[in-house]
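Here the structure is laid out as structure tokens; the discussion comes afterwards.
All protein chains but one are shown at their positions in the complex.
Order as written gives the chain letters A and B; numbering starts at 1 within each chain.
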Amino acid sequence: MVWQVTEQVEEERRVHRTGELFGQFETMDQQRESASLGMWVFLVTEVLFFGGMFMTYTLNRSTYPGIFAEASRSIRLSLGAINTVVLIGSSLTMAMAVWASQAGKKKLIPLFLIGTLALGTVFLGIKAVEYHDKYVEHHIPGPSFSFEPGADVATNAHAQLFFSLYFAMTGLHALHMIIGAGLLLWLLRESLRGRFTPQYNTPVELVGLYWHFVDIVWIFLFPLLYLIDRH
Amino acid sequence: MSEHHIVSPKIYFAIFAALMVCTGLTVWAAEVDLNHIFSGMNVVVALAIATFKAALVVLFFMHGKYSSKRTQMVIICSVFWLAVMLFMTMSDYLTRAWS
Partner (left out) sequence: MSSIPSTVGNELPNEHYLNATYGIRSWLLTTDHKRIALLYLASVTFFFFIGGAFATMIRIHLLTPDGYLVTPETYNKLFTMHGVAMIFFFLIPSIPAVLGNFLIPLMIGAKDLAFPKINLLSWYIYLIGGCFVLYSFSTGGLDTGWTFYTPLSSVYSNSAVTPAVIGIFINGFSSILTGLNFIVTIHTMRAPGMTWFRLPLFVWAHYATSVIFILGTPVIAITLLLAGLERMFHLGFFNPVLGGDPILFQHLFWFYSHPAVYIMILPAMGVISEIIPTFARKPIFGYSFIAGSSIAIAVIGFFVWAHHMFLTGESSYAALTFSLLSYLVAIPSAVKVFNWTSTLYKGSISYDTPMLYALGFIGLFLIGGLTGLFLACLGLDIHIHDTYFVVAHFHYIMVGGAVMGYVGGLHFWWPKITGRLYPEAMARIAAVTLFVGFNLTFFPQFILGYLGMPRRYHSYPPEFQVLNVMSTAGASILALGYLLPMIYLIWSMRYGRIAGRNPWPATGLEWATDSPPLTENFDKTPEVTWEPYDYSNRPDLGLEVGQPSLAPAHGDD
């Protein structure tokens, strides 16, 4: 009993000394709980943030189902499908990074983080190829937009609506990926310094949550943007 | 200390495999004409698969299954409010033709 208490006191001193415990918290548990709840609440706002776009998408697709299907078919399915695999793969490596930090495999953490980062970069690269396709095909909304040669004004306008949503949704998603990549770089630096232990790994866990959320958004974007009535 | 649950890598790989299968399935389903069953069947199937995949990610990759009741409540809230926005807005558009 006495031994336990001294260990506790010792631990308390350690976390204060190393700066792992911020001043406003009493215990590491409280800090961990707050951080994790904070991240989840943040993700709720993200759900509704993307939600507004999904709402706009839903209404417009239900108004113009035919043209949305046609416009969707103009995007290369293979790129979207590969990207889905890549992104889910990056979620796996991220989950593994969290596992490594929890299980105390200090050497593995940076490896899995690099894996996640690499897959994320591949995703963005493929995205860029896809954007380039759209640029070549004059599918970027704006004055030079033209859905297909000889399309009438209404078709053009409605197809542009699809591509506006396509760029807004994938663009916002890509922005989240870029922010995520920045967070991963930071984690990588810290993990190379050996900061993450089974006792202290909240940052890895939180960035993980964020990364998986971005993955989920893509899981919905993929069928909604690439897979409209491909038959 | 907290009941910190460490999910084993085996589960992660199993989930990853399931997600891959679902991705294949959703691509395949989009190329089959399901709309003759009822119009919009293709969308329903695509969204059902996406929702299932998202649920797998939330429950296992994000540890939703092992989280506290509070965290699960937060997750449910986000889905619920998203649904409120989608359904109540669409309720306006879809009932306009009735009158």
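Just so it is clear, a contact is a pair of C-beta atoms (placed from the backbone, for glycine too) under 8 Å apart; a residue touches a chain by one contact, two chains touch by 3 or more.
In this text the structure is predicted, and so the values were computed from the model without any measurement.
Asks: In the full complex, which bits of chain B touch the chain not displayed? Write them out.
Replies: Interface residues of chain B facing the absent chain: 70, 77, 81, 84-85, 88-89, 91-96, 98-99.
Asks: Even though one chain is hidden, which residues of chain A still touch it in the full complex?
Replies: 22-26, 30, 33-34, 37-38, 41-42, 44-46, 48-53, 55-56, 59-60, 63-64, 141-143, 154, 157-158, 160-161, 164-165, 168
Everything that follows uses one rule, which is that only the chains that are shown with their structure count from here on.
Asks: Once bound in the complex, which stretches of chain A touch chain B?
Replies: By the definition above, chain A touches chain B via 29, 32-33, 36-37, 40-41, 43-44, 47-48, 51-52, 54-55, 58-59, 62, 77, 81, 84-85, 88-89, 91-92, 94-96, 99, 102-103, 208-209, 212-213, 215-216, 219-220, 222-224, 227-231.
Asks: Which of the residues in chain B come into contact with chain A in the complex?
Replies: My answer: residues 1-2, 4, 6-9, 12-13, 15-16, 19-20, 23, 26-27, 30-33, 35, 42-43, 46-47, 49-50, 53-54, 57-58, 60-62, 70-71, 74-75, 77-79, 81-82, 85-86, 89-90, 93.
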